[in-house]
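Here the complex is missing one protein chain, while the rest keep their positions.
Naming follows writing order (A and B), and every chain is counted from residue 1.
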Amino acid sequence: MTTTSAFDGVIEEFDPIIGLETHIELGTNSKMFCSCSAEFGGDPNTHVCPVCLGLPGSMPVVNRAAVESTIRMGLALNSSIASWCRFARKNYFYPDMPKDYQISQYDEPLCFNGYLDVTVVTDDGPQIFRVEIERVHMEEDTGKLTHGGGAGRIHGATHSLVDFNRAGIPLIEVVTKPITGTGRYAPEVAKAYVAELRDLMRALGVSDVRMEEGSLRCDVNVSLSREGEPWGTRTETKNVNSLRSVERAVRSEMLRQADQLRAGERIIQETRHFHEETGDTTSGRSKEEAEDYRYFPEPDLVPVAPSAEWIDQLRTTLPEVPSVRRARLRDSWGISDFEMQSLVNAGALDLIEATINAGVNEQAARKWWTGEFSRTAKERDCELEDLSVTPADILEVENLIASGDLTDKIARTVFEGVLAGEGSVTAVIDARGLKVVSDDAALLAAIEQALAEQPDVAEKIKSGKIQAAGAIVGAVMKSTKGQADAAKVRALLFEQLGVTE
Amino acid sequence: MHLGRLARLELTESEVDHYTEQLGQILGAIEAISDVAAEDIPPTSHPIPVVNVYREDVALPGLDREDFAAGAPAWEDDRFLVPRILDEPA
Partner (left out) sequence: MSDASLNSDLVRQSAATLATAIARGEVSSEQVTQAHLDRITEVDGQVHAFLFVDPEASLARAREVDAQISSGVIASPLAGVPIALKDLLATRGVPTTCGSKILEGWIPPYNATIVERLEAAGVVSLGKTNMDEFAMGSSTENSGYGPTHNPWDLERIPGGSGGGSAAAIASFEAPLAIGTDTGGSIRQPAAVTGTVGVKPTYGGVSRYGIVALASSLDQAGPCARSVMDTALLHSVIAGHDPRDSTSINAPVPDVIAAAKSGDVRGMKIGVIKQLQGEGFQSGVISQFNASLEILAGLGAEIVEVSCDHFQYALGAYYLILPSEASSNLARFDGMRFGIRVGDDGQHSVEQVMSATREAGFGAEVKRRIMLGTYALSSGYYDAYYGQAQKIRTLITRDFEAAFAQVDVLVSPTAPTTAFKLGAKVDDPLAMYLNDIATIPVNLAGNCAMSLPAGLAPEDGLPVGFQIIAPAMADDRLYKVGSALEAALVDKWGGLLIDKVPSL
């Protein structure tokens, strides 16, 4: 592929340095600085109050759960927790920002100096990359703009409409230090880091991270440098909102910068926009004309000064971190790093574990999720977790196989129905009439009919050519639409013909 | 004038001149403070040293839309209507 070779060319000549700023909405009940519901959606402007509408005179009060979630996230990222820090105002005018400043943190983040290890499958097998974390801080989300008069985009719009339900929802921002030494794996490392961050947030229970609802947003920094030269100028690609896009954004920005550098042009420090459809980035505003945010300590909020006792207490609530959990499951299931990484990449790990916890054996659980279900997800271009099949469904089917009521083959047909939305396992079995035909009389009738249709075969079998039985068994399976147990048909056939195997 | 743009004030030319002169005078008068405090003096952002004031994470109903919709300069479709964001003409 030309893109692959072009990418190889970039790597031969340049070394990429990447950095990620990730904003994630916390799953609190109420907003960051007021008691309005933090639930996603809702009728426009129904989760609002004087505080999150920025009405004159209103004042913010910090949500304790948001602070605790941020500290727990910081601890899980192996960070130091500030013993004293303040909120700061980031001043800029924008119609989705009710106060025309955002309450954020500036030079005193709540958590700082951490790291997160991520695994990427390289040509030499799975490899761990350590991503250093610069800071984790708290801030508030903005309202939601809808552009009117012109294709619904900001360009060509005649006006916009603002819904402030989202304004004030707690966000945490996780900022990496520059990530070096990833070479050709830079795009994969970026993607794996965001996936790991997402899994960590979910494991901590601080956010569901519903990416399709825009609850995780990434700004991706990329620069290139030639060996022995200082780091190049970086660009910042804004609002990259899916794992796949993170990978594509890094890759396309590396290619673009390399082209530019080879042509002897300089890279401008600027923000760029990512386009889902093409996977390209285009220029936004340059940093030279960037806003001057005039940060200063937020006087309406008092400092956050978590005591050692509070931090220790929060530390006891930390769940197993995803990387440790993966190592444990890998050992317990007896699979390789590579297999484990494939499960993770397929988004199957949680589902397999839940299936096992439901009572299905490990092998069957892995088989269903990485086989049939993965194929369906790929066909539909969706995530495994979006499929309409549950661990309980798998248990039910496995029990029916064990009792001889279903064969493996019929089971697949059952799931085909479940995945097509035809209802529960039982409903699909009933509706499609899928059960093993175990009634001897019915099977014997089918065998007799098959023998009558192929009289020569009976003679062959009787004369010792046992392998000829396959033709009869096949015919019986066909006439029962596959709902017979082939082994049983075979046994009955031999019995009928008075032959022993 | 850069400051006017940062502060979203569409100043007239005579205002710019007038304010530039006055701001110069005011800054001149208060400049004395820049030499006073030494490096090791901690800055005071909050006059009373209180820390850790939090609210419990409980969601409560806010305002009804009709409470603030009537006061909005422009309103459409249950939302605040604002002029187009980008500067180039539609």
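Keep in mind that, in the parts below, a contact is a pair of C-beta atoms (placed from the backbone, for glycine too) under 8 Å apart; a residue touches a chain by one contact, two chains touch by 3 or more.
All values derive from a computational prediction rather than experimental measurement.
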{"item": "Selected residue (touches chain absent from view) among A:E12, A:E227 or A:D292", "value": "A:D292"}
{"item": "Selected residue (touches chain absent from view) among A:V62, A:L387 or A:A446", "value": "A:V62"}
{"item": "Contacts of chain A with the absent chain, listed as residue ranges", "value": "49-50, 53-62, 89, 91, 93, 95, 98-101, 158-160, 162, 292, 294-296, 299-302"}
{"item": "Contacts of chain B with the absent chain, listed as residue ranges", "value": "3-11, 15, 19, 22-23, 25-27, 29-34, 36-37, 41-48, 50, 53, 55, 63, 67-68, 70-74, 80, 82-87, 89"}
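Here, only the chains that are shown with their structure count from here on.
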{"item": "Distance between chain centroids, defined by C-alpha means - chain A, chain B (Å)", "value": "39"}
{"item": "Chain A contact footprint on chain B (complex, rising order)", "value": "6, 8, 45-46, 50-60, 62-63, 65, 68-69, 76-86, 90"}
{"item": "In the complex with chain B, residue positions of chain A that touch it", "value": "28-30, 34-39, 43-50, 52-53, 55, 61-67, 84, 86, 93, 95, 145-147, 149-150, 154-164, 292, 294, 296-297, 299, 301-306"}
